[in-house]
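Apart from one protein chain that is not included, each protein chain of the complex appears where it belongs.
Labels run A and B following the written order; every chain starts at residue 1.
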Amino acid sequence: MSGHISPVSLYITIFASLMVLTGVTVGAAYVDLGMFNFSVAMLIAGFKASLVVWYFMHVKYQSHLTKLTVATGLFFLAILLGMSLIDYVSRDNFAGTGPGGLPAPVTPEGQMHAPAQAPH
Amino acid sequence: MLDKLKIPEHHYLNNGHGLKSWLLTKDHKRIAIMYLISISVMFLLGGLFAMGIRLELATPQGDFVSADTYNKFFTMHGVIMVFFFLIPSIPAVLGNFLIPPMIGAKDLAFPRINLLSLYIYWIGGIFTLGAMLLGGVDTGWTFYTPYSSAASNTHIIPTALGIFIAGFSSILTGLNFIVTIHRMRAPGMTWFRLPLFVWAHYATSLIQVLGTPVIAITIVMLFVERAFGFGIFDPTRGGDPVLFQHLFWFYSHPAVYIMILPALGVMSELISTFSKKMIFGYSFVAFSSLAIAIFGFIVWAHHMFVAGISTYAAMVFSFLSFSVAIPSAVKVFNWTATLYKGAISFETPMLYAYGFMGLFLIGGLTGLFLATLGMDIHLHDTYFVVAHFHYIMVGGAIMGYMGGLHYWWPKMTGRMYSEFFSRIAAILVFVGFNLTFLPQFIVGYVGMPRRYHSYPDEMQVLNVLSSAGASVLGLGYALPVIYLLWSLKRGAVAGPNPFGASTLEWTMQSPPLTENFVEVPIVTSEPYEYEHVVAKEKHLV
Partner (left out) sequence: MSKAVAHADHGHADAQHAHHPALQHHFDTMAQQKEAAVIGMWVFLLTEILFFGGLFVAYMIYRVWYFDAFAEASRSLDLFWGGLNTAVLIFSSLTMALAVRAAQTNKRKATVNWLILTMILGCVFLGVKVVEYADKFEHHHVPGPNYVWAEPGHEAAPGSEHANLSLTPAQLQNTTQIYFSLYFTMTGLHALHMIIGVGLMLVITWMAWKGKFDAEYYTPVEMSGLYWHFVDIVWIFLFPLLYLVERP
């Protein structure tokens, strides 16, 4: 049984979009957006990935089960990333708030040490 | 019309002879039998290490083996039992054999991938057992950094490599089951007509597929750290050893659900058949399997309460760990309601089921003790934890496996085993198990640490009881080897449905044909309906 056959022009369009977006990603890295640089880069990468999944990998034309499978994978990746963060975000030494203004885990000699506060 | 039962002339066991016909088979049933032999060997090996542990712990002093050797004993016991016995056991043996007939299919979706998963399991086993012969590993089956990444000089890389490889076997089995259950069901076999065994394996497969890759990448990171001196977990360079624990437990906690969910599925089959009653609350039991699988992914840090995670994270994971007990409780309540006013009998598989219900209950409840933050600070790394997980893994998962093995043995082999000896073995297992592990709750509560080869004198009595219980337990596991093998030649012929069960696999001959069904079944009735079966037994039909 043949699946859906996309026109060549569609593939070319997606390819061109991906190349343009890559250029945008590089360009955005040279603009100082502070902490938003990371979000912008990830958003663009996520959009590029979506284009590949939807059109190059034909998920747009696949069954509901296939779409659900993709969504499930992304959901569990989010759990892996998000719930690990629950620990790190709520530690005292997240985002460089240790003694002396240095990122807490590393001493000036470069050695790892315990946080100055009493461990919880 | 009681014809004397005979073993059918053609079946999957005599369809092709010689080593090649087995090693190159695509038949899911033959693959299941080869898995059965393989994991039995692994169980024996893991059991020998357990014997070493219990021999050492019979006396308070560390006098049987050195501390380093003892460390290797409990490490190898854990590695073999978890990765090479419990995780494959029910899915690879019973799941492989039964899922296609239960859904009315001729085979799994990908028979060659099924065979590949067996080969991969063997290769993984060779790596790990080879590492064992070279001198083994002493880190504990949990491989915590930085000891495993920087300090231990034992054979971690080949051991971990073996686990990595065996993980692929697990992934492929799960992948196969997911696609099969979605796309290979017979006409009329809707999701809510599936046996609960199938639901349980579907949930298990989700975990296998989503969780195993994370321990795979953790092993890769451990490998590069040991082999190349990379510094991902190295605290002296700013790395976080707790990161290893997060990544390790992200898989290893769901892994314990890989080990118990299939047994829960077996239980539903046993309880229904041996009370001749529809499972109470079928859809609740079905959904509870999915709930356990999904919830199991968000509780992992309850293994890390005292490892250095934040208090806030500990509270979140503690709360979530309480909630994961709920779907398990749903199952236990529904089984109990099924038994109520059912036509209960006491064949061997059902004896294992009864034992399971009591022991799983104790194991599950003690898990709640450990999920309680304050209690866990006191109980973490004591024998209380050891007792808790053995109640679930042995009192639960292994009894489920044994119950299932005895239940479906007539289907797989066409033979009945000795009911007398099998009941004795089941009772020995139950008694021996409790004698081994009940005392461990007590010694753990009063502070005996796990993974130590010596302990204070006043704990000796309980430890001796535990070691004695282990001998009884060992005997209980040895007996089936004898009477099951005996039954292959001398057992009574079973016929297609010796227990009067209602699911599709019992409509096949025993042993089944290679292609399972002569004609594709069309399913028109709900699962677990016994009127026809009971009527036939009473010769009304």
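By definition in this document, a contact is a pair of C-beta atoms (placed from the backbone, for glycine too) under 8 Å apart; a residue touches a chain by one contact, two chains touch by 3 or more.
This structure is a prediction, so every number in the text was calculated from the model and none was measured.
Undergrad: For chain B, which residues lie in contact with the unshown chain of the complex?
TA: 104-111, 113, 171, 175-176, 178-179, 182-184, 187, 209-214, 216-218, 220-221, 224-225, 228-232, 236-240, 243, 246-247, 250, 497, 502-504, 506-507, 519-525, 529-533, 536
Undergrad: Touching the hidden chain in the full complex, which residues of chain A are there? Just list them.
TA: Against the left-out chain, chain A lists 1-3, 5-6, 8, 11-12, 14-15, 18-19, 22, 25-26, 29-30, 37, 41-42, 44-45, 48-49, 52-53, 55-58, 62-63, 65-66, 69-70, 72-74, 76-77, 80-81, 84-85, 88, 93-96, 101-103, 105-106, 108-110.
The rule is short, and it goes like this: only the chains that are shown with their structure count from here on.
Undergrad: Between chain A and chain B, what distance separates the C-alpha centroids? Give it in angstrom.
TA: 36
Undergrad: Contact residues on chain A for chain B in the complex?
TA: Spelled out, the residues of chain A in touch with chain B are 65, 72-73, 76, 79-80, 83-84, 86-87, 90-92, 105-106, 110-112, 119-120.
Undergrad: Under the stated contact criterion, what part of chain B meets chain A in this complex?
TA: Against chain A, chain B makes touches at 182, 210, 214, 235-240, 242, 246, 250, 297-298, 300-301, 308-314, 316-317.
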